[in-house]
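Here the complex is missing a single protein chain, while all its other protein chains stay put.
Lettered A and B in written order, each chain numbered from 1.
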Amino acid sequence: MSGLIIEGVTKKFGNVTAVEDVNLHFKTGEMICFLGPSGCGKTTLLRMIAGLEEPTQGSISFEGKDLTRVPVHQRDIGMVFQSFALFPHLSVGENITYAMRIRGHSRSEREDRAKELLDMMHLPGVADRRISQLSGGQRQRVAIARALALNPQIFLLDEPMSALDANLREAMQIELRKLQQELGITTVVVTHDQTEAMTMADEIVVMGRARVLQTGSPMEIYKKPVDKFVAGFIGTSNLLPAKMSGENAVRVGSAELRVEHGAVGQPAGTDVLLMTRPEEVFVRPIGASAPANAVTGKVSFVRDIGATIEILVDCDGHEVISVLTPKDWPDVRIGDAVTVEMPAGACTVLAA
Amino acid sequence: MQEGTRLTRSIGLIPSSVMIGIFFMVPFVLILLTSVSVPTADGDYQLGFSLEHFDRFASWFYIERALFSAGLCALIALLSLLIAFPFTYMLTQFGPRSQTVWLIYILAQLSLSEVLIAFSWQILLSRTGGIANILVWVGLAEKSFSMAPSAGAVLAALVYLAVPFSVLLLYPALSRLDRSLTEAARTLGASPLRTFFTVVVPVTRPAIISGGVTIFVLTLGAIIVPQVLGKPEHWTLSVLITDQAIFNFNMPFASALAVVLLVISASVIYGVTKFFGGKS
Partner (left out) sequence: MNILRRLYLAIFAIYLIGPIIVITAVSFNEKRFLAFPPRGFSFRWYAEIFVANDWFAALMNSLVIALAAATLSVLIALPVAYTAWRYGLRYARALFGLGIAPFILPPVIMALGFLLLFTSTGFHGLMINVIIAHAIFLLALPLVTISLGLESVDKSLIEASQTMGASNAVVFRTVILPIAAPFAFAGFAFCFVLSLNEYIIALMTVGFTVETLPVKIFNALRYGYSPVIASIAVVFLLINITVFSLIARFSNLTRILGAQD
């Protein structure tokens, strides 16, 4: 079997289970993001792929070769650490060609490769500098270049953006994704930042409490989260308590809404959550033609940030956010009674 | 991972264990055994158990020596900390360059053999050498005179010996002192002096206490200064131990005195840290 396969992997540290029964299968050349809050086990899983931790149970293989018991230094991987882990006693060039040096590549070969990699990372001419002379962004580029020096089969990155400031982070996400596609290298990134995951990943693995909660493309996960935890972690979501009232319908307060996604078909009367995304719900002043599939509420806050406007509506004690563009502005003020339209295609039922 | 077993890791420790075992543990045990040994007919000593050497210590002469040693060292610890603390505080505010220069000098002086320190104070306190001449020159004394040997000379030289140590013992705590604490005190209206006494000193209390204990033990070990600058009644336990071991060849009694010294050092370290909660 080709690709990166993780089968039944569990990792225990003493009594603490860091990763529990993880089964994943990725295609060669994919970019995969492990996404989750801190302590969810995503870094431990990455370190097991690297060989820095040994699974308590289960196996990890790549391109049909079992890696589970292969020592870290004999795996063909490149890894970027959260702190970048650049060697302070070596120059930039020496850092980048460290892997080549310990394998006995000649000096001229190393110098050529260092130059090539630094050009690729848009950092020409810094090979002789000390690490301490570099900025955070430059260090990250050096760390990436170093991990890629020997064209590894698997590229691993542990929270690679966390040491960068916000502007730089976004630019690097795009650059890293482009680089990965260019090289076609199987890549695993650990992150707690959903935007980062959505920007870069072919496949996102959402983790929580040592387990995999959902796997899928960014849009699958955004559109069809499996539970309220995933929904809350990816993007902003509106959650309203509801009761099933039919095969494809729920009741929220006095309003009845048709729904198309999620755990539909449960017996009537079951407590559920109705989830919608802010950009898919529409606020209208009361009195105009009453839309179907809507709830009522009162505007509690309006946040106009130029490109978009957010309207916060208090629906019987639960907050619903609607995000729209200025041209769709419904002209409502704080305190106005409004209807919030939730088209059936935008409604997802989640277990309460 | 893959780093070999506990056993293979421990193999590298064998040479060091042997060295520490033979040359630290064995001498220690020998002192304990010798201190309770019994004399033989020909004036030598052999293994056994007798407290006669401790009995000999339990006379007013030796107890007074022990008390004198402890009192002298406590006074020195106090004085040297008083002298060194403000300086160390200022030192940590210097730029990195001048800090390094000062530290190099202080280390160099601290490492200077006690023999040489004793010698320089001998000169300083002699009739023709230094301080007395200055006193004559400024009119405080009519005629130059010798200030050693005396208890004051011993005290002065030992404080001088202890000050560089005090600086280095206080340096870590003071250089790690969070500057925002003193800045906060200043914004709340405290003068620099008040800040010093209400923030700097209390926050670094553990270091002051453990520094004091260390200086105490350190000066307990002084051997040359009391001999060169003091009269026999100023000799400390360390001097008496040397005297017994080297010049009287009385190993059992020297060992007994060493055990007493050990007990004093250990109980002061233990007592002070427990009582004041300082870290050592």
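One rule holds in what follows: contacts are C-beta pairs under 8 Å (C-beta built on N, C-alpha and C of every residue); 3 or more make two chains touch, one makes a residue touch a chain.
Since the model is a prediction, treat every value here as computed from it, not as a measurement.
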Candidate in contact with the missing chain, chosen from B:Val38, B:Ala58 or B:Ile104: B:Ile104
Residue, one of A:Pro88, A:Gly269, A:Gly306 or A:Gly335, that touches the chain absent here: A:Pro88
Sites on subunit B contacted by the missing partner chain, in the whole complex: 2-3, 6, 9-10, 12-13, 15-17, 19-20, 23-28, 30-31, 34, 83, 86-87, 90, 92, 96, 99-100, 103-109, 111-124, 126, 128-130, 133, 160, 163-164, 168, 171-173, 175-176, 192-193, 214, 217-218, 220-221, 223-224, 228, 238, 241-242, 245-246, 251, 254-255, 258, 261-262, 265
Touching residues on subunit A - with respect to the absent chain: 50-52, 71-75, 77-79, 81-83, 85-89, 98-99, 101-103, 146-147, 149-150, 156
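Criterion: only the chains that are shown with their structure count from here on.
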Centre-to-centre distance between subunit B and subunit A (centres being mean Cα positions), rounded to whole Å: 60
